[in-house]
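Dropping a structure here in structure tokens format, bear with me for questions.
Here the complex is missing a single protein chain, while all its other protein chains stay put.
Moving on to chain A:
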């Protein structure tokens, strides 16, 4: 009974809260799309699981709701040493933890011990919680935290010192990510003593705006506003996630008022939602990119002119119209326009078949030329239909005398082979983790160009790479912006990969929902939302 464990008292409390006072209490129901794997963000990589933990927790620094700006969270301020290696975080005083539905009662407020616990669980193999619940801390490892963090120390109860092994500007954004959530060390001890450490990841106890009430597997997650929340009590008393896998059912529930916010409407329903007087359709460009990489290690793609010719041969507008159907924005840079340092001065290549042919001839390419074009075997947030895009590109390329053979594999295999550089040209994409430009541009860096690395163009350009490494070490945002802008021009001129589109994210709410904001990260956040 791990998942649905609640004590009699908590059940009673919840019954009173949700049953008897339901009419007075403000309840917001969010139609989510799936059940969480567990409630510890560090263990998870899926948005569904991270969304489920989010109401309960905070991080040292956080992303401002609906944006990529990093703002103070549990740390009210921080100092950075001039060499950019040492960060000293000053924690908020008197931050309270929730009472656990399994009988845990906190006896103290947030201290540096909680911060240390949260990071040490992920970093130290011998930590008592390291192996609990599988112990795969993917994000911690993906964001290179093991090599980046030299030490993390407690200075006093409310001060933590973080020392890096090299200057790294994106670190603050990393700390705002979900994996850097701060847990209660006291709760962990309590469960360890009770011999039930695995409950730590099933029954969350945090400092967040909502406390966890119950999870009925694959059906409902219930939360309750935490009266002592350090940021002030939430305006919604009861938050409920109604797990509804099918997008049409979610829309039907929204229409009927069975939920007030819905996850991912069907593209086919967007028009009807937009016209419905009782509903609100929100949209925002997603923090993502769909691209088509040219393997610069394989002729003829080692020639810049060939890559440029390919860029001019593709009718991007047709792809956006046909495949994205309005839910996409043409991409000319690797980063989406919502990320700072976006270079709007870059002018995209025009769709010009004649010019493309000319460039090919100039590069000494004789047509017909056989190439392969790898298309994505599955739908991703940034690419609704890899196959269709592949077919459209194939048709466009035929017009300049290129025979593109469409190739695909099972998703894991596909990605692995692309990273090994087996392709000539191939589609993939990226969804940003932390809103920092570096989190996108590393995809074209020399370090990622090795076999097995994520630079699918296997392109290593010194001008680009030097700037990439330099920008990572600077803390001055203006200086970093300048470097990133230059890098975008370099990538445009050298064309290692063709940027297809940034998808647009749509969400729908009922009319009485006030101040719900779409997150560029695809998060779903309810603190600050109100019901009329």
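Everything below uses one rule, namely that a residue touches a chain if its C-beta (ideal position, glycine included) is under 8 Å from a C-beta of that chain, and two chains touch if they have at least 3 such contacts; residues count from 1.
Keep in mind that, in the parts below, contacts and distances are computed from a predicted model.
Considering only "Acyl-CoA synthetase (AMP-forming)/AMP-acid ligase II", "Xanthine dehydrogenase family protein subunit M", "Beta-lysine 5,6-aminomutase beta subunit" or "ABC transporter permease subunit", the record for the omitted chain gives "ABC transporter permease subunit", by its UniProt protein name. Touch with the chain omitted from the figure is made, among A:297, A:353 or A:454, by A:454.
Only one of the listed residues, A:265, A:328, A:386 or A:429, touches the absent chain: A:429.
Along chain A, the points of touch with the absent chain fall at residues 1-4, 6, 11, 14-15, 18-19, 22, 27, 29, 34-35, 37-38, 45, 133-136, 138, 141-142, 198, 201-202, 214, 216-220, 222, 240, 242-246, 248-249, 252-253, 255-256, 258, 380, 409-413, 415-416, 419, 428-431, 452, 454.
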